[in-house]
Structures are given as structure tokens and as C-alpha cells.
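With one protein chain removed, the remaining protein chains of the complex are shown where they sit.
A and B label the chains in the order they appear, each numbered from 1.
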Amino acid sequence: MRFYIIKRLIGMVPTLLLISMIIFVVIQLPPGDIVTSTLDRMQSQGVEVSAEQIINLRAQYNLDKPFVMQYVSWVGGFVIGDMGYSYLFSKPVNELVWERLGYTLLISISALLFTWVVAVPAGIFSAVRQYSIGDYLLTTVMLVGLATPSFLLALIVMYAGYEWFGISIGGLFSPEYRDVPWTLARVGDFLSHLWIPMIVVGLGGTASTMRILRANLLDELHKPYVVTARAKGVKPLKLLIKYPLRIAINPFISTIGLLLPVLISGEAIVSIVLGLPTTGPALIEALINQDMYLAGSFLMLLSVLTVVGMLLSDLLLAWADPRIRYE
Amino acid sequence: MSELALDTQLEAISPARLAWIRFKRHRLAMVSGGFLIFIYLTAAFCEFVTPYGTDTRNVQAINAPPMTIRFQIFDDKGDFHLQPFVYGYDMHVNEDTWMREYSENPEKMYPIYFFSSGEHYQLWNLFETDLHLFTAGEEGYIHLFGTDQLGRDLFSRVFYGARVSLSIGVVGVLLTLFLGVLLGGLAGYIGGLVDRAVQRLIEVLQSLPTLPLWMALSAALPVAWSPIGVYFGITLILSLFGWPALARQVRGKFLALREEDFVMSARLLGASKMRVIFKHMLPSFNSHLIATATLAVPGMILGETALSFLGIGLRPPVVSWGVLMQQAQNYQVIVLTPWLLIPGLFVVLSVMAFNLLGDGLRDAVDPYSTGGQS
Partner (left out) sequence: MSDPVPEDNVLSIRDLAVDFKTDIGMTHALHDVSFDVPRGKVTAIVGESGSGKSVTANCIMRLIQPPGKIVSGKIDFAPIRTDGYDIVALSNRDPRLLDLRGDLISMVFQEPMTALSPVYTVGNQVAEAILCHRNVSRQEAWQEAADMLTRVGIGDVSRRIHQYPFEFSGGMRQRVVIAMALVCQPELLICDEPTTALDVTIQAEILTLIRDLQQEFSNSVLFITHDLGVVAQLADQVVVMYQGRVLEIGTVRQVLKDPLHPYTRGLLAAIPGLVQKGSRLETIASVVGDADLETPYPLTHMADGRQVSLSPTLLREAGHE
């Protein structure tokens, strides 16, 4: 097992390097850069800019170096925890990303938990009672859930909150708690706001998770080892949990890693709709303003998050399935 | 009937027929197929189906709610004559909110005329005509889904939007299919280093959070691009991250197929690699590709909608479902004009239809897969 973990950890390095290259190319794609947009702004304000100033500006932002060198210094900085400078906020990126990333992580993980708490029992039920009324009901709800864009769901929840409860839903804090230090009361206020993004982000994943679990379980229910165990006289409920479910959960574990990118995507757009102080809204602002270090850092951190999530789900899978452990 | 008897009966039924029998059992998939044919047809003929163009403004109806179709059963002379009609709006300003509010005015009765003349348009840039499926006549107006803040008819815009959103789904999937088959096919066929490179790329692309990257790429599309350029740009972006799942499937299939006799003999006869892939190997799992492609369309539609909704996808004056939803960004708008969410309903319905159709197709061509992880 230790060997397996080390192998996987080493395997992460080239993956992350490739990802960083892709991201660097993507954030360099827009025509122009921060200097040209700064110059545009200055010139429109009537400020004369000399050629020398331009060269200085470019040097200040490292833009005079070749593309590859820019990449190397970006990645190098990342490794030692220096993510560059945000021109948009005039602050080091370091000071901007962590809190937002923390909220993103919190919402995504709570959405993941929500997804399981709902999807696992529902998936089991609809597989075991295949073709029952309950199964049809659940699969219908699941179909609609799968087809509803998360931002539409967020809009509907906002509408419902306003129409039925007379509350305006949005943000992660009530106004009075927004800018105060953490206290127990603030935590409580946070939790009372957290459940809406949790459900909205989680529901999209719930549908696909339940679908996968249902299908996996249906595949396993009639396998020979289940028949053997039934022939042994194992009681029905224990039989279900110990045999088919235990195996059906394995490929399911490996989808956790795939679910994470989906949840983080959902989180980004839901946060924009609900106005949450997470990575999503800041990323889009950074992208639109060509604040490349900020945008690149967000993209990179979100990718690291999903890669680590995949690693964890693979390790979990190895722990759960002796066949992989022994390979 | 025993196995022997069963076998002989099975032999008499061709695989395609058997697949069709199985598909027909999926009543929901059949209904979805029908619905999709219907909605694609209306999208193709949207100029005819709708009463107004995308930019026609009705200044008498700004943010007006959907109208109800009513029926007059007897005409003026008292004879039976089923005539659908709508009531025109009465506008007044709410003293508290200073918002315009509309109510139906039974005095203004606008009959609905079918196959009547209305605005001129060019169908597919070919025929000049003014024939519409229905209009409310010269002096009337009709807004079945209400209007937006510029007084544009939402019903018309939804069907024009269908043309863009639904075609992005299909064009995007064709592109994905091409990339997936090409890369997955090469990986599975050549193997070795190419295989490992493609595998690694797949792994990387699948571990990226799609939406943020889509956002980054669409933000990179030059503002100066023409609507058609942006359209293809967005489609390309959506496909760029969609192919790995398909490529994985194709690769696995190719690995198995590579060893089969007919591929071997084609290779021995000196057919080029491309030729072997596209001519000999592809047809043998066409049906699976169709099912998988069908299941990939929803992702494209949802992607376009999300990007356009955020304002970094398609941009006005292009009308798509996502662009239409963009007007419903905050809850004030939704609370005051909930009908702006109607395009969302169309998104949900068509995505659902594609999912159901794809499930039905997959079950029909591959009865042993239950859609689990493979």
C-alpha cells in the first residue's frame, strides 16, 4: 500500500506540469496583455507614455522575457508559494486566493457529502426495487435533476426563497457578520447560509451519482458470488450490503474523483449567481480584466484541488478493493 | 421453448431488427426522439413558426407577462365557429414600485390567424416570404411567453434561440466525435508511445475543472469576432474538453478490434492506417458511437447555456437559450418577470430528451450494459 501511494504521488507530478502548461497557454491566449490595457487606459486619460516607460513596464511585469522563461518563472514561483501579483486588486495573489479557495472547498465538500447522503440510499433503493413506483419516481426526479443547469436551479431557489419565505437568498453571511472576525455566532451564521449553495451545487452531482450507483448495483445483483452467498443462507439485508453493494461501491469510489471537477464547476457558476465570495466570481472578473496571474492561480489551484481529489479517491479505492492493492 | 428453439428464432432476426425491437420497448426514448424531431424542425423553420423577428419591439408591452389563449365558440351571428384569440394588455404603473404592470383588457380582443401574413423574412436566405404559422393580425399583437425589457417577443426569441443552442449541441458533438475517434483510434490502433501520450492527455483533461477552463478560453475569444466566429469558437471550446470520454471508449474498442481478422487482412493488403480506421474499424461499432454521441449532446447544450448566461459565451445580437437566460441574472428580475426563465424550461426538456433517447439507444445496441462504470 505504501508503495502504491508513493507511485501515485510521483505520477501526479507530470500531470500537474502538463496542467500548468495548458493553463499558462490559456491565460496567455487573449490578444494584448496587462501592459497594453494599462497603456490604453493611460492614453485615454490623456497621459503621454514614452517608449522608455513602456519598456520599463514590460520589464516590471516580466513581459520582456521569452514565453518559455515567463512560464518557468511562473511555475517556479508557484512551487515556492509566490503566485505573482494581481494588477486588478494591486495585491500579491497570495493574499487574495486562500480565503476564496477555502470557501470553494467548503462548499464543494459539503455538496459532495450532500450528494452521497441523498444519492446512495436513493440509488440502492431504486436498484433493489427496480421497476417499482418508487424507482420510477426517483429516476424521474434524477432525470430532471440531470437536465437542470445549476445556475437555473440557483435562480429557482432564489425565486422560491423570495416568493415563499420572503427572504433574499445570497451571500455566505448576513450583513452584520460579513466583515467581523470569526466567532461562534459567525460560524452559525455561515452554516445557516451554507446549506443553499450546498444543495444547489450538490443536486447536479446527486443525479449522476445515483444513476451510476443504481447501474453498478444492477450489474452486481445477479453475479454468481451473490447467488453463492444467498445459497449460503445469508439474510437478505446483510446479503445486499455485504455482497453486491460492497462491490458496486468500488467503481463508485473512483467516480468521486470525477465528481469533484463537476462540483467545482457547478460551484463557480452558482457562486456567481448567488454572489458568494468564492473563487468563481473572482475568476471571471480576473479573466475579463486579463489579470493573468490571478486567473492563472485560481485555475491552477482548482486543478490541484481536483487532482488531489482524484488521488484521494484512488487511494480510497485501493483501500477498499484488495485486488488493486495487491497489483 | 428451450435454448435450441430460441437460438433458431434469434437467428432469423437481424441484429438491427433486434435493436429496433428493444428500442421500441423504451417508450420514453421513443417519445423523446419524437420531441427532438419536433423541436429541431421548429428550430429549422423558426422564422415561419414564430410571429415576430428577434429584434421586433412592441413598445406597448415592456416586460409584459405571457398571454393566455382563449377560445370564442360562437361567432357574431351565433353560429358555431371555434376561434382562438388573446386579450391585449392594459398598462398601469404600480405606485409603490414604479414598475409597469400589465393586465388583460377584454376590450382588446385579438383573434389568432393561422398561416397569415406578417413580417417579411428570408427563409434560409433563399425564399422571401411573409407567411407565418400564426399572427394576431395587423392591429393586434400576441406574446405567448411574454416580452422582455425591450418589448421583444419571448416566444419568437425562444425558437430562434433553439436554432443556435440546439445546433451547437450537434455541431459540437460532431467535432467531439471527430476528435475522440481520431485520437482514441490512433491510440488504440498504433499503441505504444502514441497510446501513452493520448492516455496521459485524457487523464489530464478529465481532471481539469471544466467550467473554469471554458470560462478562461471563452474570455480569450476576441471581442471583435463576428457572431459566426464566436459561435464556432464556443463550439470548439466545448468540444476541446468533451472528447476524452469518447476517446477512451473508442480506444478500448479498437484494442479489441485490432486483433480481429478483417482488420488484420485489410492491413496485410496494405491499406493505410487512416483508411483502416475510418473504413473498416469504425463501421463495426457505429451503433455504439451513435448512442454515446447522443449522450454527449446535453453537455454541449448545458455548456453553451452556462457560458452565455455568464456573458462570456455567445453575445447579443446572437440569440441563444443561454443569451436569453442572461436577462434573468438576479432575483429581482426573476421575481418581477419569472417568464424570463422559460428558455430554461426548454433547456431542461431538450437535455432530458437527449438523455432518454441516448439511454434507449444504448440499451438497444448493447443490452448488457446498464450504464454503469466501465
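We adopt the following convention: a residue touches a chain if its C-beta (ideal position, glycine included) is under 8 Å from a C-beta of that chain, and two chains touch if they have at least 3 such contacts.
Keep in mind that what you see is a predicted model, and the values were worked out from it rather than measured.
Q: Kindly state which of the options A:M83, A:L112, A:I247 or A:A286 is in contact with the chain not pictured.
A: A:I247
Q: For chain A, enumerate the residues touching the unshown chain of the complex.
A: Touching the missing chain: residues 222-225, 227-235, 242-243, 246-247, 250, 320-323, 326.
The definition used in the following text is that only the chains that are shown with their structure count from here on.
Q: Distance between chain A and chain B based on Cα centroids, please, to the nearest Å.
A: Using C-alpha averages as centres, the distance is 26 Å.
Q: Report the residues of chain A in contact with chain B in the complex, numbered from low to high.
A: Those in contact with chain B are residues 14-15, 18-19, 22-23, 26-27, 29-31, 143-144, 146-149, 151-152, 155-156, 158-159, 161-163, 168-170, 211-212, 215-216, 218-219, 251-252, 254-255, 257-258, 260-262, 264-266, 268-269, 272-273, 279-280, 283-284, 287-288, 295, 298-299, 302-303, 305-307, 310.
Q: Flag every residue of chain B that touches chain A in the complex, lowest number first.
A: Going through chain B, the ones touching chain A are 200-201, 203-204, 206-213, 215-217, 219-220, 222, 298, 302, 305-306, 309-310, 312, 325, 328-329, 331, 334-335, 338, 341, 344, 347-349, 351-352, 355-356, 370-373.
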